[in-house]
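The complex appears here without one of its protein chains, the remainder shown in place.
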Amino acid sequence: MHYDIKDINLAKRGNLRIEWAANNMPVLQLLKRRFANQKPLKGLRIGCCLHVTTETAVLMQVLKSGGASPVLCASNPLSTQDDVAASLVRHLKIPVFAIKGEDTKTYYKHIKAVLTSKPDITMDDGADLVSTVHRALNNKNFNIIGGTEETTTGVIRLRALAKQGRLRYPVIAVNDAQTKHLFDNRYGTGQSTIDGIIRATNKLLAGSKVVVCGYGFCGKGVAMRARGMGAQVIVVEVSALRALEAVMDGYRLMRMSEAARLGDVFVTTTGNIGVIRKQHFILMKDGALVANAGHFNVEIDIPALREISRQKRRIRAFVDEYLLKAGRRIYLLGEGRLINLVSAEGHPAQVMDMSFANQALSVEYIVQNHSKLKPDVYEVPQFIDEDVARLKLESMGIQIDRLTPQQKRYLCSWQVGT
Amino acid sequence: MHYDIKDINLAKRGNLRIEWAANNMPVLQLLKRRFANQKPLKGLRIGCCLHVTTETAVLMQVLKSGGASPVLCASNPLSTQDDVAASLVRHLKIPVFAIKGEDTKTYYKHIKAVLTSKPDITMDDGADLVSTVHRALNNKNFNIIGGTEETTTGVIRLRALAKQGRLRYPVIAVNDAQTKHLFDNRYGTGQSTIDGIIRATNKLLAGSKVVVCGYGFCGKGVAMRARGMGAQVIVVEVSALRALEAVMDGYRLMRMSEAARLGDVFVTTTGNIGVIRKQHFILMKDGALVANAGHFNVEIDIPALREISRQKRRIRAFVDEYLLKAGRRIYLLGEGRLINLVSAEGHPAQVMDMSFANQALSVEYIVQNHSKLKPDVYEVPQFIDEDVARLKLESMGIQIDRLTPQQKRYLCSWQVGT
Amino acid sequence: MHYDIKDINLAKRGNLRIEWAANNMPVLQLLKRRFANQKPLKGLRIGCCLHVTTETAVLMQVLKSGGASPVLCASNPLSTQDDVAASLVRHLKIPVFAIKGEDTKTYYKHIKAVLTSKPDITMDDGADLVSTVHRALNNKNFNIIGGTEETTTGVIRLRALAKQGRLRYPVIAVNDAQTKHLFDNRYGTGQSTIDGIIRATNKLLAGSKVVVCGYGFCGKGVAMRARGMGAQVIVVEVSALRALEAVMDGYRLMRMSEAARLGDVFVTTTGNIGVIRKQHFILMKDGALVANAGHFNVEIDIPALREISRQKRRIRAFVDEYLLKAGRRIYLLGEGRLINLVSAEGHPAQVMDMSFANQALSVEYIVQNHSKLKPDVYEVPQFIDEDVARLKLESMGIQIDRLTPQQKRYLCSWQVGT
Partner (left out) sequence: MHYDIKDINLAKRGNLRIEWAANNMPVLQLLKRRFANQKPLKGLRIGCCLHVTTETAVLMQVLKSGGASPVLCASNPLSTQDDVAASLVRHLKIPVFAIKGEDTKTYYKHIKAVLTSKPDITMDDGADLVSTVHRALNNKNFNIIGGTEETTTGVIRLRALAKQGRLRYPVIAVNDAQTKHLFDNRYGTGQSTIDGIIRATNKLLAGSKVVVCGYGFCGKGVAMRARGMGAQVIVVEVSALRALEAVMDGYRLMRMSEAARLGDVFVTTTGNIGVIRKQHFILMKDGALVANAGHFNVEIDIPALREISRQKRRIRAFVDEYLLKAGRRIYLLGEGRLINLVSAEGHPAQVMDMSFANQALSVEYIVQNHSKLKPDVYEVPQFIDEDVARLKLESMGIQIDRLTPQQKRYLCSWQVGT
């Protein structure tokens, strides 16, 4: 078995930590049992480009128990947990290509290693795998029947690809499942981003000004949790609708050029590029912290920061001090990569439980329906979404009401009025 | 001019209060000026069935300045502000058919009075007008070119009608505009429901248990504000997805049969029927308050409450004490009608500003596009939604960022990855 | 029986509303039963200067059932509920001197009417009664054995009097009981101030900027509830300690001269004079609302506002529009008097339940201990405070833990360490 990981001897610790995650993923445990009985993924090769974390490892167990053969590479050069990679190789016999801190060249070499396994299905987190497939494709040898995508950023890229008429196979936008983006993007990113910033800096958030760029679901989560820690939150947006929502939620809303002067901590969550730029850095206070919770490390314009600095040093793990030529200091966290994965552990298992249940069930859906699906970006079927929510509530011991027959009738009528 | 109102002499006070509302509706003021110049509604008869409040009066001013002739009846027998009705008749020369506290027979007589004016367009809040039209319709004399609907409940009824193939003209679901339901249903209903309950009872919410039935946008708003006043909030839901969201938002979630034993205050926000029933009343604590913030007074099963009671008396305005045969007392607020309209003043003008801007712009859209629209329920065009949000932010003196050219390009690409 | 009230025929409605309050004051109900058995206040004349509200009426019932003869005047010219005054006279046979909207001359005439009854004990809310006593006193005829004071403002005045060596009898600072100021000032003032502002204006607080002047317990309550309604809260303070606390609680903190430019709504809670002055009014935005939640109507400099205005009119009940010479409009709520009493109903019964339980028990304490008390300002004895808290929890059906014997020992030891 080929693989490329840091150190196989880390496997034992990884295994314990995977057990810990599994304990917190009850929906996946239910699926694992069903998949083990029914083997719905029998013989399927699945190429996975995901953050190599304990939660992903539990998803790999589910896929494998369903009969599939997954091959895994990292979807981010800094987010790999080397002990988990080791345990996946040793205990689960899954080929893994991922080393924490790998350079960009190695990163893409690892993606190609996954493609070499000739997957039937791709499972992506940010669309780097599917992009590589589409760059590399020629007409021979192509047999991918479908794919799934985990993130907002990936879905944006896939839609761009589809719009150009170049998408070659159907992809299910797992990100757009309600049990994914309503929960993972909001509660998961919210908590883990705050966690990442505090671990990196040990800063007191109470009384500080936190600037959140973007008020989508990730931004909402970060803003909500920053406020929950006592910070004064300032939101920056480009959509009038979202901006208005932020205002009504009680946040201050302003342009980045104003916020730049005020913030103690800046967090980008937009999925876009160049959100914090040279023109903003030069306005910041001495000691400002800058972090990214969006997918790629392009939200903060790091080359511009370097250009206006006369010195850079690492003052704490994951904290780089840039001494501006103007004399002020700006602290860049986690090299501008996803701070919740770089200096914390990513989304807690409890939210990934839902996201990955959608992944597993979407793969099953592709297997059963791929002949009917044209190359396009698809939503997760609603019955999957509802199933996941129902199973999650059950696992928390929560019971909900059902509509009475009278209520069902009422919802279908138009006659009954005032 | 025909009209049927309480007392024309109340007009002066109504006029002052309408001025107060107008001050708080800057988007409508902007539209009014444009409409006065362009007269886009020239010659149009608009039949309106809306809550007769100061905010509605400001909308009437806008429609009128656009060249239309509106005729107005109440969409709820208890929500009419008689001074506003008087001012509309005296100062704006609009026929109004609405008297606070009118009985059901009068209520429908007033709706029919509006239809007698042979409207070109219907504007509804709960679909009582459109339902009456459809019950009454025969093939002669029919010339309605379109309609609008303000509420979730009305949209549900219209969709039922459309599904049965019986809807006769296109209706725009103003409720579904983001600048409507994201704001009006959440921030408007949230604040005004709490306001209505406190005005009716002067109860301290801090430390009390508030049970919110339904976690749609209205329920979210009520739950958020009840918590904001220091209450312990319990949510009851039938949708697993919404239930899970309530749990993640930190609320307790349980079945109504459990919540019934615990609540100090109950609020229904579902748009459904029989949400609080006999089986629940008999479990409630002595002194429990029960109120409705959903559209119709069917959410609380009042006949059932009456049936198990041995005495009923009015202990405060808008508070009826039901002494159960079992000896405990349950207090029904506002006779189970919309508490925010009955004992408070409905949504604040600032949110109605957006909702009604969507109304006015949707009417303009129907005038321009009705020949292309088949009988069906339509969403508010997105450009209207965005316009409303932009105008609102401007009126608050808030400026937002725009995408840079680089960012626009980035959002359309798929090549740039890790 | 002498009395001076608005209209004795309002008694019936007053009686019903007092019953409603009594239902919400379980601790006073318990005291009433005990007092009825033990008659600890037998033969005592109590001169009371309090807000004449339903809650005060319940306190009067308790005092009377303890054997006392209370005489009551208003502690604020605008807060009297005339129906309650009528019911107190008719049903409880208590002399009441209070008419809503009485002028200052009548107000003091009413205070003197209470003194004419030759009270043994004074019960004050703001120290107007005790001040009048001390202005009027001469050495003959003086037989007051003690007094109680309800508010921060009154306690400040009494301490000033005591410091000058001029206080003539012992007064218990009921305000300083934990079960009073931790609850009444924070939860009571918080909710009822927001209630008063919304009733007066029907403004949407979500998204608006609310400036709270003072971050004592009242200010904390108002800030907390304004935030709970979705407002952006700005705090103004003169104490560095409280200012820092506000910052750490996530609020913006600035000087009044800055806040004046930003606020949509201003609320004073300081107990001081001239908090919002001419220099601030001239900086305010068009449409700013100004309200007071502190004791006296001196916190807002109304004469200065009048001086810079060219026109004043009442646009809604409790809302006066001042048109500044500069063209902008400022809206003064409730004539600068306690907004929660003027346009709402004052503190909810549930918090007054605790405050007034302290009043009743403090009067009992004075009766038992006055021979030992010198003229000075005294704290409420701690056993009373604890009793009130315990009774309140019991009435809510809440049980708490007790220290184990091991824990009691541990708290008294110093030997057990790391």
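Which chain is which? They are A, B and C, in the order written, and residues in each are numbered from 1.
The criterion applied here is as follows: contacts are C-beta pairs under 8 Å (C-beta built on N, C-alpha and C of every residue); 3 or more make two chains touch, one makes a residue touch a chain.
These numbers come from a predicted model, not from an experiment.
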Contacting the left-out chain in the complete assembly, out of C:8, C:145, C:243 or C:262: C:243
Touch criterion as defined above, residue of C:68, C:84 or C:127 at the omitted chain: C:127
Contact partner of the left-out chain, one of A:225, A:242 or A:390: A:225
Touching residues on chain A - with respect to the absent chain: 16-17, 19-20, 23-24, 187-188, 190-191, 194-195, 198-199, 201-207, 224-225, 227-230, 287, 315-316, 319, 344-345, 347-351, 396
Missing-partner contacts on chain B, residue numbers: 206-207, 227, 230-232, 247-252
Interface residues of chain C (partner: the chain not displayed): 75-77, 104, 107, 126-128, 131, 134, 156-158, 160-161, 163-164, 178-179, 182-183, 186-187, 236-241, 243-245, 247-248, 253-256, 272-275, 296, 298, 385-386, 389-390, 392-393, 396, 398-404, 406-407, 410-418
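Quick note on the criterion: only the chains that are shown with their structure count from here on.
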Greatest separation from chain A - chain, by CA centre: C
Centroid distance [mean C-alpha coordinates] between chain B and chain A, Å: 38
Contacts with two or more other chains, residues of chain A listed in rising order: 247-248
